[in-house]
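Here it is: the structure, laid out below.
Every protein chain but one is kept in place in this view of the complex.
Naming follows writing order (A and B), and every chain is counted from residue 1.
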Amino acid sequence: MNLKTILLGSIAAAVFAAPAYAVDIKIGVLNDRSGIYADIAGEGSVVAARMAVEDFDAESKDINVEIVSADHQNKPDVGSTIARQWYDTENVDVIVDVPTSSVALAINDITRESDKVFLNSGAATSDLTGAACSPNTVHWTYDTWQLANGTGRAVVENGGDTWFFVTADYAFGHALERDTSAVVEAAGGEIVGSVRTPFPGTDFSSFLLQAQSSGAKVIGLANAGGDTINSIKQASEFGITQGGQSLAGLLVFINDIHALGLDVAQGLLLTSSFYWDLNEGTREWSARFEEETGKKPSMVQAGVYSSILHYLKAVEAVGDKTSKDVVAKMKEMPSDDPLFGKGEVRADGRHIHDSYLFRVKTPDQSEGPWDYFETVATTPAAEAFRPLEEGGCPLVE
Amino acid sequence: MFELLGIPPQALFGQLLLGLINGSFYAMLSLGLAIIFGLLNIINFTHGAQYMLGAFVAWMLLNYLGIGYWWALLLVPIIVGATGIIIERLLISRLYHLDHLYGLLLTFGLALILQGLLRNEYGISGLPYGIPAELAGGTNLGFMFLPNYRGWVVIASLAVCLGTWFVIEKTRLGAYLRAATENPTLVGAFGINVPLMITLTYGFGVALAGFAGVLAAPIYSVNPNMGADLIIVVFAVVVIGGMGSILGSVITGFGLGLVEGLTRVFYPEGSAVVIFVIMAIVLMIKPAGLFGRTV
Partner (left out) sequence: MVSVTDSETSSGAAASRSRPKAMGMPAHHMAIFVMLLAAGIVAPFMLYPVFVMKVLCFALFACAFNLLLGFGGLLSFGHAAYFGAASYVSAHAAKVWGLSPELAILAGTATAAILGLAFGSLAIRRQGIYFAMVTLAFAQMVYFFALQAPFTGGEDGIQGVPRNPLLGVIDISNHMSLYWLVLGITFGGLLIIYRIIHSPFGQVLKAIRENEPRAISLGYRVNRYKLTVFVMSAALAGLAGSTKAFVFQLASLTDVHWSMSGEVVLMTLLGGMGTVFGPIVGAAVIVTMQNYLATFGAWVTIVQGIVFVICVMLFREGIVGVLSKLIKKPL
């Protein structure tokens, strides 16, 4: 069916493209459609992109938008081949989403070289708006610094002042552990130990046992995807939360909770930029999204919607699609949409918005599927992300 | 409190026990691989996917038919074994006269197809599968909190492995099987239906993988990739034990689980690679594996 919709979409675009538009935009949704991020991004991000174009009502504004999509398989070489081909031969103007930091960093370089626009929603690396920042890139949804800060600080403030990390042994895990440790220590907490787990892993019980015997109040899971799911599942099995320790997931998506079930996941603390049940606006949009996909949106998919909407508004304001002008406009105009509320894009390309610390509900508290989170704390936009001057981004004077 | 290599002995016992539990999975999977290799001379690369299939079928039985864990433990091996028999009849049986290499490549392809199809249908984040109520909770052993379910995994896997070993080494059926491994033509001449035996053996090896899949469903994430990385490790286990050696694969499975458990304490980063280091060393010193006959 997804092939059909894409084909129909392009046929429709071809038929209706007959009248000349003032601006023709081609959006490439590049993400993981088959691997570990296929559920948090994947086809759902394409749906979100289509919804953004509909809601913007491009047609009536004399802007023609076409959407293409591809699977980068989480491999930087596959992703960069597709991106180059899109930019060089298929006139794609903007690439969105791109989970997996390694692919995102590669696309970041290529986009700057080709002078196009890159709206990242899916990747975690805070380098995109730090050392690797680019005048062509906007990083929308979340990053490692925000996750570390959101979870680390709020948890310490709520009394969880001794930490043990279960860290996936690769750069992403290391970065999360490093950033969170700094935050925890700055807030007056203490790190009692950590263990590096091979990535990807299946059995975490032995590492969890080490965490248990450390006596730390909080076990920080500096991992993602299947590693996180397995560690949470096994923590519940070994009665770690019943023993009085709490788990803090540093990168957990709502789809992970859905996969785990509340029995297992209850009590988990996590940071997220979006949750479908935040307010009237998010509920309404998410209901539409669910109609098309059968699932509630992840924060990545919401970010795809929100970033495209803001991009199209900027195109409208500029009147053409010159990449640097449009990105400059995106930074100049405040953003506002039902999902992320009011926000702005900073000089380094970081979109800032409120960040939430959630606790996963118990099965009794939940009213049904997807009713998973209760809000513990909200970090206001201004404090949620790494301060502009600390990132080392050359664009910041 | 005295300490052993900087680790309190209680903690060390706990870790060893956990290693043993992981070893149960290695043992069951490598046992299946060893049986299949012994008789069919096929390196069954689909084994990981069939283990994954076991977990998925258990989930499907529960969610589509309301069949719970205990029945799944019985039904899943039969279902997965049956798919194995179909695969053997349709595809693998045509490759026996060729080099090992082709069997490996065929089953590698089948694994890709199986994983791809389930990924298309169920996504990648995994599906929830609870621990059966009878085995929920845990027991405090003094040195550690042992979830009852993990205890059950070790017992079930030991029982299955020993049972299989007994059938193959001590019964008439097993004798036929071993004879057919040595010289299929001669055994055929005695009026035994060797092709049928081969088919059933493959089915049984695969059923073991399915069984391991059901055992794994409640504790590991049930997702299409759950067998993909495991299979490479299990290969190593089989090679270390000696290709085709039944007892060797079981002992090595449990043994390597313990070694891996220890590595997790002393050098956690290395726990993914330790088995490969051991494999390289063993193959250098004892080419046919620890329990294998010389080639």
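Keep this in mind: a contact is a pair of C-beta atoms (placed from the backbone, for glycine too) under 8 Å apart; a residue touches a chain by one contact, two chains touch by 3 or more.
Because the structure is predicted, anything quoted here is derived from the model rather than measured.
Colleague: Decide which residue listed in A:Ala171, A:Ala317 or A:Ala382 touches the omitted chain of the complex.
Modeller: Once the missing chain is taken into account, the touching residue is A:Ala171.
Colleague: Can you say which of B:Leu65, B:Ile86 or B:Leu117 touches the chain missing from this structure?
Modeller: Considering all chains, including the one not shown, the answer is B:Leu117.
Colleague: Which one, A:Val65, A:Ala106, A:Leu250 or A:Ala377, makes contact with the chain that was left out?
Modeller: A:Ala106
Colleague: In the complete complex, which positions of chain B touch the hidden chain?
Modeller: So the residues of chain B touching the missing chain come out as 43, 91, 94-95, 98-102, 104-106, 108-117, 119-120, 232, 235-236, 239, 243, 269-270, 272-273, 276-277, 279-280, 283-284, 287-288, 295.
Colleague: Applying the definition given at the start, please give the residues of chain A touching the unseen chain.
Modeller: 2-3, 6, 33-34, 38, 42-43, 68-73, 75-78, 80-82, 84-85, 88-89, 101-102, 105-106, 109, 125, 132, 169-172, 174, 199
The criterion applied here is as follows: only the chains that are shown with their structure count from here on.
Colleague: Averaged over CA atoms, how far is the centre of chain A from the centre of chain B? Could you give it in whole Å?
Modeller: 37
Colleague: For the complex, which residues does chain B have touching chain A?
Modeller: 8, 11, 14-15, 18-19, 21-22, 116, 119, 123-128, 130-131, 137-138, 144-145, 147, 149-150, 219-221, 223, 225-226, 229-230, 261, 264-265, 268-273
Colleague: Taking the touch rule as given, give the residues of chain A at its contact with chain B in the complex, in rising order.
Modeller: Going by the criterion above, the answer is residues 34-40, 42, 169, 195-203, 205-207, 209-210, 213, 225-226, 229-230, 233-234, 237-239, 243, 253, 255-256, 258-261, 263-264.
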